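The structure under discussion is supplied below as structure tokens; questions concerning it will follow.
Here the complex is missing a single protein chain, while all its other protein chains stay put.
Order of writing sets the labels: A, B and C. Residues in every chain begin at 1.
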Amino acid sequence: MSGDQIHPVPTGFLRRHVFSTDHKVIARQFMWVGFLGLFLGGVMAMMIRWQLAHPGEPFPLLGMLFWPSSGGAIPPDAYNTLFTMHGTIMIFVGLTPLLIGAWGNFCIPLMIGARDMIFPTLNMLSFWTLFLGVGVAVYSLFVPLGAAEGGWTAYPTLSSNIGTPGDGETLWAISIFLIGASSIMGGINYITTIVRLRAPGMTWGRLPLTVWGLFFTSVLNVLFLPVIGSAMILMVLDRVFGTSFYIPATMAQGGGGDPILYQHLFWIFGHPEVYILILPAWGIVGDLLSFFSRKPAFGYRVTVGALAAVTILSAVVYGHHMFTTGLTAMLGESFMLLTFIISVPGEILFFNWLHTLWRGDLRLTSAMLFSMGVIFVFGLGGLTGIYLATISTDIYLHDTYFVVGHFHLTMAASSLFGAFAGCYFWYPKLYGRMLDERLGKLHFWATFLPLTFVFCAMFFSGYGGMPRRYFDHTDNPYTNELQWINELTSTAAFILGAAQLLFVVNVLKTIRSGAKAPQNPWEVGTLEWTAASPPPHHNFDTIPVVLTGPHEFSNPAIRGGKDWIYQTEPLSG
Amino acid sequence: MTRTLLPSVAALALLAAAGLLAPGDVTDEGRGAAPAPDLPPHARAPYGVPLSVAEGARLLAWDKDIERAAAAAEPGRFRKDGDTWVDARGEYAWDAEEEVYWQDVPASTLTRGRQDFVQFCSSCHGLQGDGYGRSARGLRPPPRSFLRSTFKFTKVPGAFLPNDDALLRLVQHGLDGTPMLPWAVSEQRLRDILQYVKSLSPEDSGWRDPTNEIGDVIYTPPDPVTDESHPKHPWYRQPEKAVAAGAEAYHKYQCWSCHPAYMTQKQLNALRGPSFADTAYDASLTYGKLKKDSSYEVLGYHVAIPAPDFTWHVLRYGRDAREVFQTIAAGIDGAGMPTWGRTDPDAKGSVPDEEIWAIAHYVRHLVATYQDQPAERAAFMAGVRSK
Amino acid sequence: MDHALTLPRETPRHRTDVALGLVLFIGSWSMAFATLFLSFLILRQRQPAWPPEGVVLPSLGLAAAGTAVLLASSVVLAGAVRRLRAGAPGFAARWALGLALGLAFAALQTWLWSDVWSAGGRPDSGMYEGLFYMLTWFHAAHVACGLLALLWIQGAAAAGRIGPQRSAPAAGVATFWHFVDAVWLVLFLGFFLF
Partner (left out) sequence: MSPIRSRRARTALATLAALAALALAPATSAQQVVDRWRPNPPASSYGQRFDDLFLLITVLIGVSFAIVLVLLIVPVVRDRARPGHKASFDHGSSLHDKRFTAVVSVTVFIVLDAWVLVVAMKDLREGYWNMPRPDTPDVLRVEVLAQQWSWNFRTPGSDGELGTPDDVLSINQLTVPQDRPVALNVTSKDVIHSLFVPDMRVKRDANPGAINVAWFQPIKAGDFQILCAELCGYAHYQMHGKLHVLPAAQYDAWEQEASAIALAEHDPNDAEARWAWDFKE
């Protein structure tokens, strides 16, 4: 409930752990679903990379388990399922729950000084709707005729029952609808909480950037997930009840629909979706760079303005996904121009990060390393976006591995590093135990180096003309000449996969025997560090009164030899 | 607790709608308006496609397959009773009055086959296997209809039904120059698909007709050009000699009655001997012939596929001399190409094996030198067509 | 519902929280209806003729009657909430009337469907019927949710959990009902009339 009304601590196992309405418990639930999603998606990525590097050879260990009829080698239809579910699981079951679900739920109430989310029941419902969606998605893997095979974008008429008969694709659409519904509930909850439950004194100018990132993400969630929900409803009606919204007149007796309509609907949601994934990471990085440079975030208001600009512009740039689909010249060029314009707020954000680092007092903890990793990776990913925003280069590069490299660098690497930075930074507050810094730094370097190699190698194979989503590149002479890049990429990808074990070991080791975390290990002033680690059920004994901004580091007015100040302490003078 | 009931109710309502997911066996008839008359049946967007096969099928089995199964099966399953095998598990059964073996293919195998068939093959061969899939419209050659159990390129003489291995090899080889791909599907799944395809043969025809006989690939003697056991053969390691003999044999056995001739009329007359000295051939001597009677029927109307011109068309199942030999020897069932070779080792073929090898080498020579070489081909054909 | 009993009087602050949450939900979910309606217009514009000749037209009378009934139920429910907020008697009766009108609309809708279904109109028999079923099914799902919520509020009011001191849920459900009503109005104009 809202305000400073302390609702009673739930008793009983179910209320406390399963159907809990405490935002911290829900954050943990989202985190573990996120880790499960990253693990599943990661294993699928390894299978995809194995098939690309060694076409036809049985996948070691797991191969016989999944595909006994082909002696462990991945058959072509299973390969299509693999990259479809890899995309879907990484985005909707891995990153969204981890970045928005876990860190959103944990950080927003604590950082704005509230006791809990404003609608705790809706919060719990949001998790269980996601859980239901994930259940439906996992169930669709075991349906006869296999799971969805139309790519995570599922363009009809391949995703209609003409291209993929069977129930797999229908169940996939239902699970996307449910996960979308869960994100809408979460979005409503986050926006209302941030607007209504800020502690006294926590003005909009004193909100940490993480909360700003999550606020804009929720705005996009609330506005654009219903669009994909409707697109999925139309697809389910097409597949189950035989309507032909996406099936053209030339193909079906009752036809008259348009597959391009789905592409428009999908990408109206699709592009804001990639910003939904990157905005929390931008927020977290904006904060962490300031925290660990012991220096205020450069241009706080400009950064928030840039985030707002990206949120607004994200609605109108989706056309760059469809340059080769046959848009009219005017439409294509206007989307090209708009895509270039949206890169400007991105650049402004980027400069503010670099300016934050400049002349700071850098403490290179693993959270800081991951945040600087985001700068490197998003720099590389963002800049290569210019190739794809320009129609004349996109005509050649569209649907090649160049695009795969680009969106992995921006969406996968940047958001993933933002999530890892969040994990290393807030784990002490969430579980009350410190993650091992040495293992953290090793995990960073062991992830960062192979990751950069893998996704930059994709630029080369894409530039060489290797199309996306091919089961076997040695089948035709042209892409066979690029097979050597596949082998290198796959080797590096396996190292990248193995490197994630470091993080698993780190988390598991810390749960049992991690060092007890002090209340404020990183000497940072935001409100969540005024609470105990882990915070009690009602977060704060008394609702804190905020007197200063989140980034008042090395402020000359701070006395007592410290270079930081709690937001609740006044800045004298 | 129930203050925010609305979203969960919406989700449950949706799931109830999702419950209608598997309409199970809603076949075409189960729905209201019939498809518009002018569009062929495949044009209906196939929703509610039946994916499971209810009951198993009793199909003709091949005794060599049973011997191989007996050898591979666990001990004690097969035993020889007199000269017929008895299968303890009852999958294979000897039919006394028809003197054939029947195989009872379980419904589970047919269901797996049906599902993979819908997944891989239905886009061309049609959801009912009638050879009229969504992608089949306007395809020439049109996709094979499995409702007529005649197969062109299995290298099994026309009089016999192809055995499983011949069909399997055909699918794994694919047919070059047609959308029939070399399928990278595992052998186990392919065998299930082939069992399903065999079960499509209508009542008392194809694998359901006991009077039919399942045969093996045509007898293929070793290729004289590469056969080490006869080094003294004139063609041994001299393919050009075989090609020259092939040119002669090709025109002697009048392959040019269907395929184009590659000799001028004078040379042809000289080759065919004095009685044909001044025969005048009609203008289409050097073109593939479009034989009406050799065409076959697709959904009610005739489709005629011309005999290939070896300097122009892609050979669908003839990547090397051996495959070309087998195609000539076995003939192409239903396409006017008779069985030239020997159906079994001791019978005598209408053309001696060595001559068939020579023609095979000659055909491969034509393909290798003239296909995709427009200049050379134009010059060669101009020479042939000059009186 | 143990929580409500121990709940103190509903603070005006909480009322605005719920109002803001509801505005966001309705704003968000209207995007879903907007997408479906936009798709309907695009697909309709793609058809050579609209309505295609020889198609079974759903009877306009039934749809008009449904619209009238739905509008009436909204007006009645709005009156009920005003009375609840003012603490005046008669909330439960008016709310029940609103619920009854809602059920009437559901009945009219089912009658409309059965007409089209019995005349052979299936979702897959053409773009017109496909769009008809899509729009009406999606809207009907929300009418069903609305009716459930109305029933739940009716029950809560009977059990005393809804009253002048705790009216936010009732106001919320009424607002959702007005949203469903507005969507139907747009749908009625877009599909049936023009």
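In the analysis below, a contact is a pair of C-beta atoms (placed from the backbone, for glycine too) under 8 Å apart; a residue touches a chain by one contact, two chains touch by 3 or more.
Because the structure is predicted, anything quoted here is derived from the model rather than measured.
The missing chain, though absent from the view, touches A, B when the full complex is examined. Summary of contacts with the chain left out: across A:121, A:479 or A:567, the touching residue is A:479.
Per the touch definition above, the residue from A:71, A:464, A:521 or A:534 contacting the chain not shown is A:464.
The missing chain, though absent from the display, is touched by one residue of B:179, B:202, B:338 or B:383; that residue is B:179.
Seen across the whole complex, the unshown chain contacts chain B at 119-120, 123-124, 134-135, 137-140, 142, 177-179, 181-184, 284, 287-288, 290, 301-304, 306, 309, 312, 372, 374-375, 377-378, 381.
Even with one chain removed from view, chain A keeps its contact list with that chain: residues 53, 76-77, 80, 149-151, 155, 157-158, 162-164, 248-251, 255, 258-260, 293-302, 324-326, 329, 333, 336-337, 340, 343-344, 347-348, 350-352, 354-364, 372, 375-376, 379-380, 383-384, 386-387, 390-393, 395-396, 398-400, 438, 441-442, 445-446, 449-450, 453, 460-461, 463-465, 467-473, 475-485, 487-488, 491-492, 495, 551, 553-556, 563.
In this section, only the chains that are shown with their structure count from here on.
With centres defined as mean CA coordinates, chain C is found 35 Å away from chain A.
Remark: chain A and chain B have CA centroids separated by 50 Å (rounded to whole angstrom). Contact of a single residue of chain A with at least two other chains is seen at positions 119, 122, 184, 241-242, 244, 254-255.
Of all residues in chain B, those that touch two or more other chains are 1, 3, 7, 10, 14, 17, 31, 45, 47. Residues 1-3, 5, 7, 118-119, 122, 184, 187-189, 191-192, 195-196, 222-227, 229-231, 233-234, 237, 241-245, 254-258, 261, 265 of chain A are the ones that touch chain C when the two sit in their complex. Contacts from chain A toward chain B in the complex involve residues 56, 67, 69-71, 73, 75-77, 119, 121-122, 125, 129, 132, 144-146, 160-162, 165-167, 170-171, 174, 177-178, 181, 184-185, 236, 238-242, 244, 247, 251-255, 471-472. Partner chain A is touched in their complex by these residues of chain C: 3, 7-8, 11, 13-14, 16-17, 20-21, 24-25, 27-29, 31-33, 35-36, 39, 42-43, 46-47, 122-127, 130-131, 133-134, 137-138.
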